[in-house]
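Every protein chain but one is kept in place in this view of the complex.
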Amino acid sequence: MLDRPDFQNALRYIFEEKIPYCRSLGLKFSVAGGRAEVRFRKQDFMLGNSKLKVLHGGVTASVLDSVAGISILLKMVEVDPKSDLETQLREFARISTIDLRVDYLEPATAEAFVACAIVTRLGKRVANVQMTMHDDAGKCVATGAAAFALRAPRTSSVS
Amino acid sequence: MLDRPDFQNALRYIFEEKIPYCRSLGLKFSVAGGRAEVRFRKQDFMLGNSKLKVLHGGVTASVLDSVAGISILLKMVEVDPKSDLETQLREFARISTIDLRVDYLEPATAEAFVACAIVTRLGKRVANVQMTMHDDAGKCVATGAAAFALRAPRTSSVS
Amino acid sequence: MLDRPDFQNALRYIFEEKIPYCRSLGLKFSVAGGRAEVRFRKQDFMLGNSKLKVLHGGVTASVLDSVAGISILLKMVEVDPKSDLETQLREFARISTIDLRVDYLEPATAEAFVACAIVTRLGKRVANVQMTMHDDAGKCVATGAAAFALRAPRTSSVS
Partner (left out) sequence: MLDRPDFQNALRYIFEEKIPYCRSLGLKFSVAGGRAEVRFRKQDFMLGNSKLKVLHGGVTASVLDSVAGISILLKMVEVDPKSDLETQLREFARISTIDLRVDYLEPATAEAFVACAIVTRLGKRVANVQMTMHDDAGKCVATGAAAFALRAPRTSSVS
């Protein structure tokens, strides 16, 4: 399922277009080596300080939370692929953040950034994730850790 | 200084207008009982899920980070007030987030929210803060904790 | 159930005697105003620095984790009391830490400390807790936040 272009396209469409806040930040999703990558360009409205041209810490937190969530979905697909696309995508609704930690390592002053995540544990009810965000020069500007709740999967065929 | 309307107005102007990301979220700042309050209304672009009408977790993190930062500034004013407004406001540039934790307690589905913070420690170089966000029905939807670095104060009179 | 001396005594016995690590730290449990309190005296083996006579940060983390766990149990009793003591105490085995954050506010140099916790949310599967530790002079030396997983309750009568 992970390698299927229709799956990746559907996931990209959901992530980039159907999640309003991800759309507003202009987050771009791709799969590289089986892992989710989230890229975005710095825009003026994202700044925490206009003079220093540095991203607001909340933007970084938002991106790390987003890449963590979609990484869990990819891990679910890898571990327990569903037969059809619709059922697979519905899994996204199961995932909610329990808590999030962000460590700000360097001022995020670059023009573009990429975030990725490692799912360190995927349980039945809780998933743990570690995240990083690098700037376009390859410098790590932030790391994060999060726990997510996984609601019980819907077994009935809900339309 | 804390009680001076010109200080509060200047701070509100900086927070609401001069920090681009706070402005884009429509965050409104006020001082109540010596403490900072940050209020905002849910807008469509902030959603993490259009159907459930729930805030993206990144928005919550952004608001908690913001209220923590401005609460530290208020604490600085309380502990070590500066003689003039400009010097006082310049203190804002000293504050940067080291790390941030957010605990998501309830889905943020309400129409409006208010966040506040307690500075549990204000050291010379590090400040610790605890934050909460409630919805307009008074339900606590998130709590947070953060550490902030305080850069050395500028003693010279920079224009 | 919370007010029953036999429940409190049984809980104290479990916490102080049957959890080896809590016993080794000499943690003392009591219920005050419906809330768990954990007290302990500083001992030489707990130090992180012999000269400064300061607790190792791991001791503080251990105490905060412990008071959080037992506070969840008290909250479970409050919300859903079991008919008999044995069933009630068995609930303890359901609780496991997902993650823990500790903020170290002041050097823990005093001779005795007390920790308590607030359960900010008790869900079916996840509980959120905020913790504090004060020294015997009333100074807050550390705060914490944690998420706990609650395994499904055992409904069968296991001996």
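Lettered A, B and C in written order, each chain numbered from 1.
Note that a residue touches a chain if its C-beta (ideal position, glycine included) is under 8 Å from a C-beta of that chain, and two chains touch if they have at least 3 such contacts.
No experiment lies behind these values; they were computed from the predicted model shown.
Going by the contact rule already stated, which one of C:Ser66, C:Gln88 or C:Gln130 would touch the omitted chain in the full complex?
C:Ser66
Quick one: say which of C:Leu47, C:Leu85, C:Ile118 or C:Cys140 touches the chain that got left out.
Of the candidates C:Leu47, C:Leu85, C:Ile118 or C:Cys140, C:Leu47 is in touch with the missing chain.
Name every residue on chain A in touch with the hidden partner chain.
Within chain A, the residues touching the omitted chain are 101, 103, 105-106, 120-121, 128, 130, 140, 143, 145, 147.
At which residues does chain B meet the chain that is not included here?
Where chain B meets the chain not shown: residues 98-99, 101, 125-126, 128, 145, 147, 149.
Mind pulling the chain C residues that touch the left-out chain?
Where chain C meets the chain not shown: residues 18-25, 44-50, 55-59, 61-63, 65-66, 93, 96-104, 107.
Basically, only the chains that are shown with their structure count from here on.
Going by the contact rule set out at the top, which chains touch both chain A and chain C?
Touches both chain A and chain C: B.
Of every pair of chains, which is linked by the largest number of C-beta contacts?
Counting C-beta pairs in contact per chain pair, the top pair is A-B.
For the sequence-identical pair chain A and chain B, what is the superposition rotation angle on Cα atoms, to the nearest 5 degrees?
180
Find the geometric centre of each of chain A and chain C from their Cα atoms only, then give the gap between the two centres in Å, rounded to an integer.
34
Can you pull out the residues of chain C that are in contact with at least two other chains?
101, 128, 145, 147
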